[in-house]
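Input: a single structure, listed below in structure tokens.
Moving on to chain A:
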Amino acid sequence: MRNSRNGLMAIIFMLVLSLGTAPGAWAQDSQLQRFQNLEGTIDIAGGTAHIPVMKDAAEQIMKANPKIRLTVAGGGSGVGVQKVGEGLVNIGNTGRALTPAEVAKYGLKTFPFAVDGVAVAVNPKNPVGALTSQQVRDIFAGKIKNWQEVGGTSAPIHLFTRDEASGTRETFWKKLLKKGPIDAKANIVASNGAMKMALAQDPQAIGYLGIGFVDQKVKGIKLDGAEPTQENAKNGSYPVTRLLYMNTKGEPQPLVKAFIDYIKGPEGAKIIQKHGFIPTSK
Partner candidate 1 sequence: MIKKITYLAQACSWLAVLTTVGMILLFLGFLGVRGFDTINPTLFFGNTPPWGAIIGRLPVWHGIWPACVGTVALVLLSSLLAIPLGLASGIYLAHYASGAWKRWFSLAVEVLAGIPSIVMGLFGFALILSLRKTVAPQANTCLLLSAGCLALLVLPYLILMTQTALEALPDELRQAGLSLGFTPWQNMVHVLLPVAGRGILSGVILAVGRAAEDTAVILLTGVVANSGLPSGILDKYEALPFHIFFLAAEARSDAELAQGFGAALILLILTAALFLGAYYLKSTFTKTWDQKNLSI
Partner candidate 2 sequence: MGPKKPVDLEPTVLVKSLHVGFAGREVLHNLNAKFNRGWLAVVLGRSGSGKTTFLRALNRLNECFPRSATRGSLKLKLQGEWRDIYRNAMPLPELRRRVGMVFQTPHLLPGSIADNLALPVKLVLGVPRRNIASRVEWALEEAHLWDEVKDRLNAPAHTLSGGQQQRLCLARLLALEPEILLLDEPTASLDFRAALKVEELLLSLKERYTIIAVSHSLSQARRLADEALIFRDGSVVQRLSREDLQAPDTLQALLEEIF
């Protein structure tokens, strides 16, 4: 805990401290007990696919123990690496494995916790439901410009891609595009959530996002016949997959360790599943 407090906040905080000593949630959930004697702040940033899981876990933990404060920010995997490496946050999330250079440069320790596929997705109104890998490559390279060319109605294709800090983009680019070009005309969105919103709004759009984000608002594209589901991602029949990682600089502090254990434990697994990912622990 830091010493300098702004006056108003200090008062609020004292209230929290004095009133928050008898939280009622312990009995229901043994998993949360690990936080019982801990306090402090965990700053989390990075991978945007992680955000729903992180927010949900943060909610459970902060409700059970108000002395703990979790802040969740996005930014993308690159941001996660950089911020945790520079010590600006405690946990930097990535949607891709760390490169050896990153590990060496910052001394990062990595904790994979979920399996996620990267699905190519379109608006549910779009009749196109299946594409070949080559078609996807051509679409993103800007060679195929109209939905008619891939069996849809005649309408220009709206390309959406992610910024360079994105682990989702890196996975998609390496495993599906085989490092092929992405048209510079493509609109750039800053997170999985934003991608989902863009696709959900635009009937001519195509983009890619974590399978965990695919629901009735966006339609996952069957890739070379493989349905983008987490099961297929897990058993290998859907090829574009990655793990979701939490990373810390060196060995995690007790509080951060507790958080990581919680995410990787049975309670965390439930949260992970609830948001459409498959926990690595299973």
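What we mean here is this: a contact is a pair of C-beta atoms (placed from the backbone, for glycine too) under 8 Å apart; a residue touches a chain by one contact, two chains touch by 3 or more; residues count from 1.
The candidates were selected such that all candidates are chains of the complex that A comes from, given by their letters.
Fair warning: this is a prediction, and the values are worked out from it, not measured in the lab.
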{"item": "Touching candidate - 1 or 2 - for chain A as found in this complex", "value": "1"}
{"item": "Touching residues (chain side chain A, partner candidate 1) in the complex", "value": "2, 4-6, 8-10, 12-13, 15-16, 19-20, 41, 43, 45, 48, 51-52, 54-55, 58-59, 62-63, 66, 69-74, 86-88, 189-194, 196-197"}
